[in-house]
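In this view, the complex is presented without one of its protein chains, the others remaining in place.
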Amino acid sequence: MSKKNDKLEALDLNAYYGDFHALKGINIVMEEKAVTAFIGPSGCGKSTFLRTFNRMNDYIDGFRVDGQILLDGRDIYQKDVRVDELRKEVGMVFQKPNPFPKSIFENVVYGLKIQGIKKKSVLEEAAEQSLRHAALWEEVKDKLDKSALALSGGQQQRLCIARALAISPSVLLMDEPASALDPISTAKIEELIYDLKNDYTIVIVTHNMQQAGRVSDHTAFFYMGELVEYNKTKTMFTSPKEERTQNYITGRFG
Amino acid sequence: MSKKNDKLEALDLNAYYGDFHALKGINIVMEEKAVTAFIGPSGCGKSTFLRTFNRMNDYIDGFRVDGQILLDGRDIYQKDVRVDELRKEVGMVFQKPNPFPKSIFENVVYGLKIQGIKKKSVLEEAAEQSLRHAALWEEVKDKLDKSALALSGGQQQRLCIARALAISPSVLLMDEPASALDPISTAKIEELIYDLKNDYTIVIVTHNMQQAGRVSDHTAFFYMGELVEYNKTKTMFTSPKEERTQNYITGRFG
Amino acid sequence: MRVSEKIIEGLLWLSAVITVLVTIGIIWVLLSESIGFFRQVSIVEFLTEKEWTPLFANKKFGIMPLVAGTLLTTLIAIAVALPLGLTIAIYLNEYAHARMRQIVKPLLEVLATIPTVVYGFFALTVVTPFLQQIIPGMAGFNALSAGIVMGIMIIPMISSLSEDAISSVPRSLREAAYGMGSTRLQTSFGVMVPAASSGIIVSVILAISRAVGETMIVAIAAGQQPRLTMNPLVPIETITTYIVQVSMGDVPQGSLEYKTIFAAGITLFIFTFALNNLSFWIKKKYQEKYD
Amino acid sequence: GGNAGSEGGSDLTGSVQIDGSSTVYPITEAVAEEYRAEAPDVRVTVGVSGSGSGFKKFSRGEIDITNASRPINDEEAKTAEQNGLAYLEIPVAYDGLTVVVHPENDWVKEITVAELKKIWEPAAQGKIKRWNQIRPEWPDQEIHLYGPGVESGTYDYFTEAIVGKSHSSRGDFTASEDDNVLVQGVSTDKYALGFFGLAYYEENQGKLKAVAVDDGDDSNGKGAIVASLETVKDGSYAPLSRPLFIYVQSKAVERPEVVDFVNFYLENAAVLSEEVGYIPLPDELYKEQQQKFEQFVSGKGAATAQQ
């Protein structure tokens, strides 16, 4: 296997909500076109960390970071970085499906439209491609002009993925994308992640060890704002170095 | 093992949301002091069915049922049944923890207070007992007068269970009680269910096969509004009779 | 893109700042005339004198009677509108069918749009004679019927806005309450109303503002007699009524008599300002506790 | 002056802006309405913001004519002067103030000015509370008083005429700017006594009873006199009839449409004021006003032109 490039890096990253120290001196390097899973107990800072990669925390009152986040070697917290450009590069899918209250088509092409692309044919082309990519095309191709809110939860989540893919990001952040879904939808989304990693660098937060095991190449275990362990998923699940990791992933639960 | 009594029964139960036929001729008998798990894909009617046992669907416009639901042999959809009395008998815990915006203590004793119990000592006694029962006492005993909203998600969910236990129901309905929680909290709640079944008849909805396997004595599999299969959990997970059940529970996901 | 974002934000900011300019404008209008007033009448007299007779030959400049009248009618109006409005809000939200709510809510909203002249004559020609049969000693013009009718007028402010607030309480809370065996009443008062309290408080504040600012009903039905009393059965006058009557009357503008309306206006302004501050901080405190 | 009154429409254009007293408004409105037939292209507008507000706008030159239920005061006159405006006061009709009681009141038939003064003067406040304090044979019942708002020219005039000093009266009476409200008050209160414009009495005769007033001066009619069109017009109903005015300013009369309108006003005021419930001036007075106005237009009228 050829050595892949480093896509995302965090250097001595600290994050704070007001006085609360949410992330403590995190250092991590993530390869391109690989899936990295973040695991750890509730409140350990997984989401906070994930959202620093596209600076979604910018809108939270009192939130601040120090240290660096590098995307392709460039610090995204520099003054001159434009967050809207950054987010076109780093797409995101949320825990709860959050389609816009518009038609399916409008949802998928939203990102393109706000970039100023208006040509119908271009948009249609892009919509089909992203929906195919998200394994949703067959199910919705006849009702593109119907409201996205009429889709089932699993379909909505795949729509949100399609929406993120439409603007061709290179990184895809997913915060517990399957936790609200039933097993069938979950399976579809896991398959999808598996397919997508050929083209995208994916970071996924999950509570589900099996899921982490199935879909990720690397796993990072967080505990109380610290990155406890980061390793190949296989290594991590078979022979974790840290006792805390061991305790967490060998819990009898799933 | 002595034969247990039948606690809950559904006879030819049909349920409708307006024109939509959500439950189709369901027949089921559930034993007392046992845990029954409802599984099935999203939208198959698990929650709808669960909520007929304490008539929580009464408030939904256009919802109606025919057929019978028997609690201790008595049809709860009879005219003369008081829903408030029924709900003291049949407690419920919801998917998302929903503590009242009041203190922890006020949350636990809410059910008693609305029954007109005012004596401080009785309330305190009951609060401690329910919180202990819900394995939360140690964590909150020093901050009973703090807002319940300041607890973590897992703690909130256990608080909701304590709240339900405080009014001493005989049946406990749980609609995906752990889906919003991290593995540690989930484990605690599963342990709790395991303990509680000595005293309560428990019905739990879950998307998580492992969870169903771990906590339940019987499992019911629903599909598109029908009860496809109902059996001992062990039997069901090792040798399901129906192909649809097989397909669902042997999905590689969890 | 960046630049246009900044421009837009600037425009939005400007719109918000306009409200400050309006306040400055109001203060300026009020102050510029009332300074002249306070040069001739001491603030001490203004605040402590018990009579308000600036238009009589024997002039007394005590604002208290007008403040008392304003307080009295507002209190009566709120005493009518709050229980009725809140009951209606709870009833519509918790007891009535969705269809009924959809019809009744906008219908009640019409109450707020009936011209207040109509209300005034209703108070005078229907409510007062009716009340006089119950309360024999009642004067033909009084604070009570004006207050009651004003209360009816502001019912929809409380009922509609509170209903909105209650219905935006997460469903999960209501289900929790029902799941515990609460009756509808216990659910409403034990859980929904406390959870919606900030919205309900806002609705009451808006209703109070409307009652404080109302003129025609009081002008027609309450008798225009400034009087330092809390007796609802006798004629009174409110600050706003006084301001409207004088500003549209025959009194020479620029005279001391005319300037009284600005002094009265600034009193009202300070009064509502204090009220708003108070409720704002109460709201803030309350929200912090349970968010 | 203009040749108003000729049958055909005039071809004048422009606008005439009027504001001021709500009491005078009905007359001016009627005149403006009729004037439309006369000069369809002249836009006459009439506001009702009160004499005080009217004078303020008038003295700043913001309007051409103001309706007034009281004469201009010194301050207002000075402002006009500062703005380089001369003006002419033109009486256009009388308003009779009628003293009324409840129709079931069978004890009061007439009342003297002295008695009215005893009731209304400031000293009466808190003292004169019962009917029999005025005349012993009247019942031992509370007396309830009703009158126009203290900010109105009507009240101003009444106090001047009865108490002898304007704005001097007791304060514990029920006031309203809207005379219909007073009608309502008196007509539902057996022990009421009130006063307001004659027109409101005439329109509500069934519900009210007018009281004859005796001013003790036989030179202008003997004994107590009831307010009516005739008694006000011939001056025998004294002292409770007051004149209503319009004021015209000098800049405005440089415009022919304003001149034409005022002339039309004076020609038709007699008929129209009666129609809307007021009492016309004697004919010769209108003539006199027309002359004065002519002088004023030609620049010879003084700023303080008096009646």
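Per-chain numbering from 1; labels A, B, C and D assigned in written order.
Heads up, the rule we're going with is that a contact is a pair of C-beta atoms (placed from the backbone, for glycine too) under 8 Å apart; a residue touches a chain by one contact, two chains touch by 3 or more.
To be clear about the criterion, contacts and distances are computed from a predicted model.
Set against the options "Phosphate transport system permease protein PstA", "Molybdopterin synthase catalytic subunit", "Cation:proton antiporter" or "3-methyl-2-oxobutanoate dehydrogenase (2-methylpropanoyl-transferring)", the UniProt name belonging to the omitted chain is "Phosphate transport system permease protein PstA". Touch with the chain that is not drawn comes from one residue among C:I35, C:A57, C:I135 or C:L185, which is C:L185.
Check C:I90, C:I200, C:I217 or C:I236 against the missing chain and you find that the one touching it is C:I90. One of D:F55, D:F173 or D:Y200 touches the chain omitted from the figure, and that residue is D:Y200.
Summary of contacts with the chain left out: across B:I114, B:A164, B:A220 or B:I249, the touching residue is B:I114. By the touch criterion stated above, the residues of subunit C touching the omitted chain are 1, 4-5, 8-9, 11-13, 15-16, 18-20, 22-23, 25-26, 29-30, 83-84, 87-88, 90-92, 95-96, 102, 104, 106-118, 121-122, 126, 152, 155-156, 159, 164, 168, 183-186, 199, 202, 205-206, 208-209, 212-213, 215-216, 239-240, 243-244, 247-248, 265, 268-269, 272-273, 275-277, 279-280. Looking at subunit B, the residues touching the absent chain are 82, 84-85, 114-116.
The missing chain lies against subunit A, touching residues 54, 56, 59, 61, 84-88, 91-92, 94, 96, 98-102, 110-111, 114-115, 147, 149, 160, 163-164, 167.
Going forward, only the chains that are shown with their structure count from here on.
With centres taken as mean C-alpha coordinates, the chain found closest to the middle of all protein C-alpha atoms is C. The interface with the largest number of contacting C-beta pairs joins chains C-D. Between the CA-based centres of subunit B and subunit C the separation comes to 48 Å, rounded to the whole angstrom. Within subunit B, contacts with two or more other chains are made by no residue at all. The touching residues of subunit A, when paired with subunit B in their complex, are 41-43, 152-154, 179-187, 190, 207-211, 214, 248, 251-254.
Of all the residues in subunit D, the ones that touch subunit C in their complex are 21-22, 48-53, 55-56, 68-70, 73, 75-76, 79, 122, 144, 149-153, 156, 159, 165-169, 171-178, 181, 184-185, 188-189, 192. Of all the residues in subunit C, the ones that touch subunit B in their complex are 97-98, 170, 172-173, 175-183, 186, 190-191, 194-195, 289-291.
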